[in-house]
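Of the protein chains in this complex, one is absent; all others appear in place.
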Amino acid sequence: MLDKILNARSVAIIGASKNPTKRGYQAIKTLLEDGYEGKIFPVNPREDSVLGIPCYDSITSIDQEVDLALITTPAKTIPALLKECGEKKVAGAVIVAGGFRELGTEGKALEALVVETAKESGVRIIGPNTSGMINMKSNMNLVGIKNAPRGGIALICQSGNMALTLITEAMIRKHEGFTYYIGVGNEADIKFHEYLEFLRNDPETKSILMYVEGMSQGRKFLQQAYETTKKKPIVLLKSGRSATGKRSAGSHTGSLAGMSEVANAAYGRAGITVIENSDELFPVAQTLSSQPSIKNNQVAILADGGGHATIGADLLSDYGIGLPELSETTRAKLRAILPAAASVVNPVDVAGGTDSNPAIFADCANIILKDPNVGGLLIVGLFGGYGIRFAESLAIPEEDAAHRIGKMVKQKNKPIVVHSLYSSYNSHPIELLRYYNIPVHDSLDITCKCIASLCQYGDYLKSYHAKTNFVFNWGFRAKKAG
Amino acid sequence: MLDKILNARSVAIIGASKNPTKRGYQAIKTLLEDGYEGKIFPVNPREDSVLGIPCYDSITSIDQEVDLALITTPAKTIPALLKECGEKKVAGAVIVAGGFRELGTEGKALEALVVETAKESGVRIIGPNTSGMINMKSNMNLVGIKNAPRGGIALICQSGNMALTLITEAMIRKHEGFTYYIGVGNEADIKFHEYLEFLRNDPETKSILMYVEGMSQGRKFLQQAYETTKKKPIVLLKSGRSATGKRSAGSHTGSLAGMSEVANAAYGRAGITVIENSDELFPVAQTLSSQPSIKNNQVAILADGGGHATIGADLLSDYGIGLPELSETTRAKLRAILPAAASVVNPVDVAGGTDSNPAIFADCANIILKDPNVGGLLIVGLFGGYGIRFAESLAIPEEDAAHRIGKMVKQKNKPIVVHSLYSSYNSHPIELLRYYNIPVHDSLDITCKCIASLCQYGDYLKSYHAKTNFVFNWGFRAKKAG
Amino acid sequence: MEIIQTALEEGLPALSEHQSKKVLEAFGIPTTRETLVHGCKEAVVTAETMGYPVVLKACAAHLMHKSEKNCVRLNLTGPDQVRDAYDSIMDSIDVEIDGILVQEAIHGQRELIMGMTRDPQFGACIMLGMGGIATEIFKDSVFRVAPFDRGEATDMARELKAAAMLGRFRGQARADMDTICNCLMALAAIALDHPEISEIDINPLIIDPQGKVTAVDALVVLGNR
Partner (left out) sequence: MEIIQTALEEGLPALSEHQSKKVLEAFGIPTTRETLVHGCKEAVVTAETMGYPVVLKACAAHLMHKSEKNCVRLNLTGPDQVRDAYDSIMDSIDVEIDGILVQEAIHGQRELIMGMTRDPQFGACIMLGMGGIATEIFKDSVFRVAPFDRGEATDMARELKAAAMLGRFRGQARADMDTICNCLMALAAIALDHPEISEIDINPLIIDPQGKVTAVDALVVLGNR
């Protein structure tokens, strides 16, 4: 059912307009510009055509099949329009208008009427009070955010601004992009857990990124989340944990904000990676979607300078991650290629050993990842900037290293995450690392958080098998639980 | 004394070289390229000239006054060179070479000899084992970092890589820049507290940014810090708090890493802003150097969307910051210029009220800052991106708003910190805010941390007067304390 | 359960301590040996049979903060003390009560708090806390959405900051983890079987020096959300 909506092959824009400041104009313009693969049907009884596409008086007057309707008209017009959508056998409607539950009693009543009408008409609703949705595969952009990058992350978001933030971040930092963006809005009809079930089965979605202010069917969500995280990671930020935050969440989507202790325990139990700082949301999702998890909570640091190594070790230790001793073999191999001043204990500090040949980074990484004690590798420092900072000629061995580091993850089935001061310079070596989906950040804090999330997810994947009772009980007793 | 060193009007480069890969070449090249205002004297008995400047056989053969020597030759050559520097009455020497305390017993002995020789010769030492120092005012760049921006922050740093990181961050994010960079290295002679005393009295230095791995004279440092933070903020990150981190610090500068509980209590007591996440180091220093502190721990949030407001409220609340109720007057004034759907409680959400005229941001900010309950303002959301995201024409009222917001800080003596999704786009409105030294970040976490640091410093400035005993005791008993 | 049905029919907001414990017992949670008595003589006879020391408490559904209302007498070691305690409780009580509970006195330096609450998003949640100042001052508590299995219950205990206190601690034996897990799972079962119960508190659940655990006070709050 959701497939027909989220992968719609035809969209009607109810409220199509010739006025460029109107959503009903912008939506069509975006679909055209982005090259939406499906059909577009503008609907407006007062216009003949919009942006060169003939207009229909109503959705029922469209002579072809319509999968999805984007409704851009005000709240009070919705119930009547949904009835028409039902007659036309439209699978779903994206309702942009606000003015429902989030505005108090009257709005609540209108929302109830909308849900009721939708049910009677057999139309499922995304929203209301949503910025829309995007299907990156078919270029069905019903939001208007420009240049969203395509990739393996599905974004489920309860705030249009947060969606814009996350998509912009992916764009600016040239990280991986998205399969879908779904703005759940007031979650009046289609629920979080239904989106989750759909995305679990979407082969292009590698990880699911969620910003949640409150959800109405927490138990069903947890059940679907439990099933999902076995297959792909879910990364989630729940806002509204402070009293004031709650007030703001209340007035924003009128959703319920539960106790954060309960929520965090529940999400964690279902294998969800819970994030508290919004900066970490996208990087962690990208890391979990691209890197194998860490099975033994043991990480090695490879550095080309003491400061970053020290801070990195502090941060990993704060996360409870072990920095294992490297085996004698590993140390001997490192000693053979590094200068005498280098530190070959963990953190490994090349001590200038890469200054004239940054390709040695890849050699070191290879030696370290072969060590059976090491579950994953954190590279910190200047990698990717040798060609910028020291001599242009160094860019070539640096690119060589990037290629080899990029391929190493699959070969060894151990993750690599890179901190580089030159991350935002987007040098060739950095771009190559990104080509191989290696996370690269200029923030040590975020890089370490990415490593921590790989350890945590690895721990979860090891342990959940032992807890099948949980699911069994769940299904068995869920009805009684109400 | 330090004045003659840090503001040297002539520098001898001992170890000057024609080989472009050598520090003794790069240093002179950088001084020339950066336009150092003082005189440069290359010293190398085997060269006639370097980069067109005549070479001297030794420092004693220079026929003019020399304030500072940059020594780029290996560790074992240092004692003899220091004697010559003494004969020449050079005030100080920057010793780049490693190979001292950080390498164990033998290195320790050599370091002791160097310190002894320096004392006898009347030469003060920066380092050894340092990346060097920069005086941004006279373009005396003895490090080689390119394009470091000039500004009001003095950087004291015990890791060359961290200095590079912080200076690069300032450069990329187009934030405020530096007065000095001082690489303290092994802190063998000139101590942290001496630099602090000098910088306290430097009129161009607005704040002091420190990365510390360990210091040898903690008490004297605290005393100087206590005197300094009354006048200007100190922002400090102490690394090496984990056991592994300590090991790495030990091998890096051979410095002592004390218990972090003790250190944090001691630093905090001296009014120092202690930072735990390296990402926050520069932004906090920039905020404290440019914004008045918050006197009442009460902050208002102005948002153009619910998501950011909710997360911001969560974060401020985590920091123990109050979000005060706005007065009836304030709310009435806001209601008069915002649409009905807007939230005029704190957080204030304009709810589309700025969509067609972002200048209204400035009106709102003005109204909110007039409220006596509000000690500072956090703006979150899309400001600076209206001209990009919505319509180009909006950039003009947006710039108008930026001008007015920029001026507001001085008028009201209350700080403004801005989160903008478009921070890294460097749009005109964003650049204008920066022109007025308003901190602008694309990270909500960091923006909130900046606000928190203003609250914390404000609290400190209110309370330290009551604690004069502390200093009194300090001076009185310091000798006994040993 | 009949107790619950009756209380609901009478419109009571909660069960009394004694009734609450009967519900917990039915699900296998170990509670104090106790008898509800209605006269001073009966109190003494009961205490003699039970063995000293005993505790006397006034018992009624509407007595939610018993010790504040001065209707608890601890550590009574003989018939005279029981008599005095009975009389003084009866004197200080000005509301209708079900009777006086005569209860075995349980001693232990370690105590836990357990509870059930219904979260608006996730439904029934079970809480485990280390009692005393650990909960009061350091907020040492852990939540789980119900139901869960033994492994999960064990994890809850492990996640307490004061988990070490459940091991050998200051010369006392390891706490009976099997029973602690049973209690947590039992609370989950009650929550799922009885939607008409909105909250449960067990405070304290005392761990004696031998590691045996006993629910010493309990409260079942009614009210179908």
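By letter and in written order, the chains are A, B and C; residue numbering begins at 1 in each of them.
Everything below uses one rule, namely that a residue touches a chain if its C-beta (ideal position, glycine included) is under 8 Å from a C-beta of that chain, and two chains touch if they have at least 3 such contacts.
Model, not experiment: these values are computed from the prediction.
Considering the intact complex, the chain excluded from display touches B, C. Interface note for the absent chain: among B:M215, B:A285, B:A402 or B:I430, the touching residue is B:M215. Residue in contact with the omitted chain (choice from B:D48, B:D63 or B:E261): B:E261.
The residue from C:L36, C:V55, C:M114 or C:A162 that touches the chain not shown here is C:A162. One of B:K146, B:R269, B:H403 or B:H428 touches the chain omitted from the figure, and that residue is B:R269.
Those residues of subunit C that touch the chain absent from the view are 133-134, 137-138, 140, 161-162, 164-165.
Touching the omitted chain from subunit B are residues 214-216, 218-219, 222, 256, 258-259, 261-263, 265-266, 269, 466-467, 469-470, 473-474, 477, 480-482.
One rule holds for everything that comes next: only the chains that are shown with their structure count from here on.
Per-chain Cα centroids separate subunit A from subunit B by 34 Å.
For the pair subunit B and subunit C, the distance between C-alpha centroids works out to 57 Å.
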